[in-house]
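Only a single protein chain was left out; the remaining protein chains are all shown in position.
Entry: chain A
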Amino acid sequence: MTDAASFPKADAVADELPRFTPLQRLIHWLMAAGIIAMLFIGVGMVSTIAATHLTLVSIHKPLGVALLALVIIRIAVRFRYGAPPLPVDLPSPMKLAAKASHYAFYGLMVAMPLIGWAMLSAADYPITLWGGFNLPPIVAPSRELHALLWDAHRTLAFVFFTLVLLHVAAALFHALVRRDGVFQQMAGGARP
């Protein structure tokens, strides 16, 4: 048996644990809320002919573009501060899955808004973010390109949502089952 008293208190350990910086954590949670909202707004707005259709579309576009701005800041911050290491005892396939899914997230967070923007450009719609303010088009009008981007926006949205579910499951698995501090690296709070 080990003598618990010979170890420092859990809180003290947690304080020394490497974590994402507060800025990284703030952006992670802001974007998590924003992206989950975007996914629900997206599928909701294309499923109704009620007046909510227009309301949801008018949120989808500016929120999507705001998330594009945030992810650019996020990537810069990530280059500057890096990420805390995963626990040494985490099996390497899990480490690989974590890394790969995080890269996929960064890719999707950049690609989705750009595809949405390009899709509206290809359709020759004004890209109105709010009353009287339009973004410039980023591609020339083209029916073929529009069809391609529309498919991509829709397909990647479903891929994105699936990944979010897996990511949440993994985060909760760290928090509730492994209790290895990975959750706290992003969530803050004391290590279990």
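Basically, contacts are C-beta pairs under 8 Å (C-beta built on N, C-alpha and C of every residue); 3 or more make two chains touch, one makes a residue touch a chain; residues count from 1.
Definition applied: contacts and distances are computed from a predicted model.
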Per UniProt, the name of the complex member that is left out, chosen from "Sarcosine oxidase subunit delta", "Catalase-related peroxidase", "Carbohydrate ABC transporter permease" or "Pimeloyl-CoA dehydrogenase large subunit": "Catalase-related peroxidase"
Taking the full complex into account, what residues of chain A touch the chain not shown? 39-40, 43-44, 46-54, 57, 123-126, 131-132, 134, 141, 143-144, 146-147, 150-151, 161, 164-165, 168-169, 172-173, 176-177
